[in-house]
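Removed: one protein chain of the complex. Kept in place: all other protein chains.
A, B and C are the chain letters, set down in written order, and residue numbers restart from 1 in every chain.
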Amino acid sequence: MTAQSATPVTERNAALAGVLQRQGAAVVLVLGIAAAWFAFPRFGSPDNLRDLALQSSFLAVIALGMTFVIISGGIDLSVGSNYALGGVLAAYGAQYGLVVAILLPLAVCSLIGFVNGLLIARTGMAPFIVTLASLLFARGLLLALTSEGATTYKVDAGSAFLWLGQGTIFGIGVPVYLTLVLFALGGLLLRRTRFGQSVFAIGGAEQSALLMGLPVARTKISLYTLSGALAGVAGILTAAYLQSGVTVIGVGTELDAISVVVIGGTLLTGGAGTIVGTLVGVLLRTLIQNVINQIGTLDSNYQTVVSGAFLLVVVVIQRLLARSRTR
Amino acid sequence: MSTATLERAKVTAWLQDYGVYLAVVVLLLFNVVFTENFLSAANFRTQLVQAAPVCIVALGMALVIGTEGIDLSVGSVMSIAAALIPLYLGAGSLTAIVVAVLAGIVSGLFSGYLVAYLGIQPIIATLALLVGGRGLALVIAHGQLVQLHNRDFLELGTGDVLGVPIMVIVAAVLAVLAGLVVQRTTFGRHLVAVGGNRAASTLAGLPVKRVLVGVYVISGALAAVAGVLATSRLAASDPNDLGLLMELSAITAVVVGGTPLSGGRVRVLGTVFGALLMQLVHATLIKHNLPDSTAQMVQAAIIVVAVYVARERSSR
Amino acid sequence: MTAATEEDVAMTTAPVLEVTGVTKRFPGTLALDDVGFVLRPGEVHALVGENGAGKSTLIKVLTGVYQPDEGEVRHLGEPVTFKRPIDAQRAGISTIYQEVNLVPLMSIAGNVFLGREPRTRTGLVDWSKMYAEARELLKGYGIDDDVKRPLHTLGVGAQQMVALARAVSTDAKVVIMDEPTSSLEPREVETLFEVLNRLHAEGIAIVYVSHRMDELYRVCDSVTVLRDGRVVHSGPLKPLPRIELVSLMLGREIRQIREEGVTAFGEEHDVEREPLLKAEGLSGLRKLHDVSVSIRPGEVVGLAGLLGSGRSETARAIVGAFPLDGGSVLLAGKPLKRGKIAQAVRAGIALLAEDRKTDGIIPNLSVRENIVLAALPTLSPFGLVSKAKQDKIVKIFMERLRIKAAGPEQKVSELSGGNQQKVLLARWLATGPKILLLDEPTRGIDVGAKAEVQALIDELAQEGLGVLLISSELEELIDGSDRVVVLRDGSAVGELTGDRITEENVLTAIAAESTGGDNDVHRHP
Partner (left out) sequence: ALTLTSCTSREESPAAPSSGGGPAASAQSAAPSADGCTLQKTGYPKVDLKTAVVGFSQSEKEANPFRITETQSIRDEAAKLGIASDKLLVTNAQSDLNRQISDIKSMLDRGAQLLVVAPLNSDGLQPAFDAAKAKKVPVITIDRKVTSQPCTDYLTFIGSNFVEQGKRAAEETARVTGGTGKVAILLGSSGNNVTTDRTKGFKDELAKTSGLSVVAEQTGEFDRSKGQSVMEQLIQSHPDITAVYAENDEMGVGAVNALKTAGKTPGKDVKIVSIDGTRNAVQLIVDGSYNAVIESNPRFGPLAFQTLQKFENGEPIPASIVITDDQYDETNAAQKVGNSYK
């Protein structure tokens, strides 16, 4: 949100920082995994690793959309509510079959994202505030659909839909594969298409992108629609996993998504970032939670202190690394 | 045709500048007509008292946003302030208040340092504090809510001077001070310059880092003050719940009040009215007994409309 | 560039682009007033006028950035409405706007091909092809760098060349250039002209905005002169005497202008012996190697060098805005702390930065606030702002520099480029500096204002200020400086004083032993 560029020199720092931040997170992840493996006998068990992967996948899908949005210099606070809404709609739709269970949440969540994009691109309102409003809106809609949260739609135990969340291939959960596929597609979209280039350009210098004749408004609308849709996908997977449309999920998820994207080295100012970094960020977060559990004696109130401190430490290390490199 | 467009431009410009005030007036009129028992001194008192903490936090937030920053830690700072109060109330309410505000200043120093000297993006620096700060407050308080009995201290939240609640007076005084700081001090002018173009401000020899630390310190201190007042009004220290989602309420008030998130501009009076507007919206929804679902959707719509009207023509 | 016959052909063919009766209002300003403008195929059309005359605005109307309040735009005879810049680009109109408008964090190649990246058969961006094509293309513009590097690692001039390469490579029928040379140094200007020639030969129509008379007469066929948003003259350029063109632009009598000469610099200054500022052994980030510069009170020291030779870095290093590994800066014998800009400013050093958009103006703030910004602490007892004192200063400088604005409360971002530059100059003069570091101070300034600025530099030196002047216009540097320090690849390679400051000597010093052999070929007359 802040222009970090005090001078061309620090701007250069920022770019280098981009590279280092990515590597920094990956380094921390590898070290963290190694340490956990060493310290906790059960950490490396296949069950635990499988569960780590599965648990990461839901947030990863949301963070994927967030990565695009943040690279474009925007932010999407509505993903948490949208995610919960998607889950409820999927569970509701599952009564009418697999197709409805998938298409209904996708359509509604994309639409909310689309409206976000429309308002941001066409009226020039700040993404922060527009998506803050739709955070409220999506949550309100969810409550309205579930008679103020009193109704929880359940998915029939026999439904084919459940496979999306609970199925496994070679012992690894289907959501994990789906997440990997989405990330691969996301990487392709970001790195190998004109759309992706526009996203970087808009994040780096919106006015210039406009003057260079890029379809700025269209790209932004697509971006927020994509983010909404991915939140919907995460909702679908979660509904299938939880076998019901739980109404209390997704609170504060937007902040989780933002922090993993940033930990992954994407600049919040826009214009630089990677998909892989986000994946690293998500895994780091899951790792921390897992380690906290393995330690097991941490007072629950301390746990949040640790999470906050961890976020800070990673970001500060990235920053210092980037600095020392440029000197 | 062109005169018509000019007229339109004038109307939009007017709305941009005075939209919040107009919205507050419209909402007041609506309530006068459609809400039972709205026109009473006690009711206005309630609205002002409830708006006061948000308003105070929003003032600090407005300054931070003016520098193109954002402070997500305000809610957690409130909760830290709340957690500290019962520990020091035995030594007198003044001591407790001073300690709480000091804690706010320290956390402001902390985020200011991260932003100004380490160059960490404000949203992420303060997010860390948002996550960790409340945990810290709970650790201090052992997760416990503590009932407060100190008369002097409780007077802050319930007492009044010449018929005006102390909380409202504090908020008003702070708003006037904030206005003076922004308009009449070098610090204030520097902060908008830093928000407008940080690189240029640096080259112009402005104390950019000190200004940045300064705004976060002010924001932290004001959040702590709001925490003190809210705690007093509650007659209990409740670190678990106090100030939850305050960051979002405050940012909404600031932006609805016409301060752009892109920095370089601070509207203090607009912020105050932004807080009042959101308070009135909230009150209206409750008084008409709308269910939570509808209430949230209506709030969303009102935020969008208010910000649409107050938006800068070319801001992102 | 043109033969008479060619011109006749141009005159008779239908215009590619035509505007009639265009009016554009901004709050408080009538930027364009009933403007008509005709661009024929194959012509190079100069668009000239003072700062704030409306040139950039007209261009933005032509390319869909702004919508005209009145009037119409016709493309190949058909009325068109370009709603967005992309509409104009689709119609074959390619533009280089006044301020470099590229994406700093993106690679050079990415910038060149943004929005039209070469694609493989599967529809994916073909990076290797893109890099290869970009490398090939940019060679023609004198840029040999790794095209994968982020754009912002290039200097402003090189970025301008990238913008040019981008604009030209789009197969445009019309290329519009808003002050393309303002940040180029001579060698690059030559490259630009080669490109212009090529385009001209291909029959592409060009709109060319510049404040440099020589260039205009070298490359342009016809001219449209704007003054205060109105067209005061339009026709072939060659028959129009230079002096008359200037008089049309300024709206002043020819006689009056004759008296003022080419540059407005006076004679040598009385220079005191002891340097006021001594910068010694500045080194850092592999951009500067042991550069030493000293400035005496009342002296104008010119810094010469090619683009990227480290002139800007030297100036920045002196105020502390460039991280140094070694070296020291002494002001009146006292060392300045490294990297403390505020301290340097307080001590009386002022840097007018090269890039006014990113390092200069605070766009949201008013002209008044931009002017007083750096002087604020001295104008504000106890940290409280005194409006009366400010107003006085602002009034003085707006008059002295003839800043054209609706008033001191107008947003500075709404001023024309040249007037923004004057505001920045005013900002520094208001601090009452002892040392002025001017990095391209007359860039983008119209002839009238340029003379004023030059005269001002002279006057300030006269008053005892030490001035460091960086300019890509050799003429300005040579006329204006009492001493010229020549930089090459981040090292000081020579110093010229007195009569030895001639164009030839400077060029020789710049080019001598240059590693890139082709520089020599280019340089030596």
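Here, a residue touches a chain if its C-beta (ideal position, glycine included) is under 8 Å from a C-beta of that chain, and two chains touch if they have at least 3 such contacts.
From a predicted model like this one, the values you see are computed outputs, not experimental measurements.
Participant: Considering all chains of the complex, which shown ones does the missing chain contact?
Facilitator: A, B
Participant: One chain isn't shown here. Among A:F68, A:F183 or A:Y241, which residue touches it?
Facilitator: Answer from the full complex: A:Y241 touches the omitted chain.
Participant: Consider the whole complex, including the chain that is not shown, and state which of B:V208, B:L222, B:L248 or B:A283 touches that chain.
Facilitator: B:A283
Participant: Return the single residue from B:L28, B:A62 or B:L89 that touches the missing chain.
Facilitator: Counting the whole complex, the residue in contact with the absent chain is B:L89.
Participant: Considering the whole complex rather than only what is displayed, give the residues of chain B touching the chain that is not shown.
Facilitator: 35-38, 40, 42-43, 46, 49-50, 84, 86-91, 95-96, 136, 138-140, 142-150, 158, 230, 233-236, 238-242, 244, 283, 286-287, 289, 292-293
Participant: I need the residue numbers on chain A that touch the omitted chain, in ascending order.
Facilitator: 42, 45, 47-48, 51-52, 54-55, 58, 142-143, 146, 148-150, 152, 154, 166, 238, 241-249, 251, 289-290, 293-294, 296, 299-301, 303-304
Following the convention adopted for this analysis, only the chains that are shown with their structure count from here on.
Participant: Edges wherever two chains touch, nodes for the chains themselves; is that graph a line, a ring, a star, complete, or other here?
Facilitator: complete
Participant: Report, in whole Å, the distance between the mean C-alpha point of chain A and the mean C-alpha point of chain C.
Facilitator: Here chain A and chain C have centroids separated by 43 Å.
Participant: Could you state the distance in Å from the CA-based centre of chain A to that of chain B?
Facilitator: Comparing mean C-alpha positions, chain B is 28 Å from chain A.
Participant: Do you know which chain B residues sit against two or more other chains?
Facilitator: Within chain B, the residues that touch at least two other chains are 197, 199, 202-203, 263.
Participant: Where in chain C do residues touch at least two different other chains?
Facilitator: 321, 358-359
Participant: List the residues on chain C that touch chain A in their complex, please.
Facilitator: Its residues touching chain A are 65, 84-86, 88-90, 95, 97, 101-106, 110, 114-117, 119, 123-125, 127, 150, 152-153, 166, 285, 316, 321-323, 358-359.
Participant: Which chain A residues qualify as touching chain B in the complex?
Facilitator: 1-7, 10, 73, 75, 119, 123-126, 128-130, 132-137, 139-144, 148, 206, 255, 258-259, 262, 267-269, 299-309, 311-312, 315-316, 319-320, 323
Participant: Going by the contact rule at the top, pick out the chain A residues touching chain C in the complex.
Facilitator: Chain A residues touching chain C: 5-9, 11-12, 14-15, 18, 188, 191-194, 196-198, 200-201, 203-205, 207-215, 271-272, 326-327.
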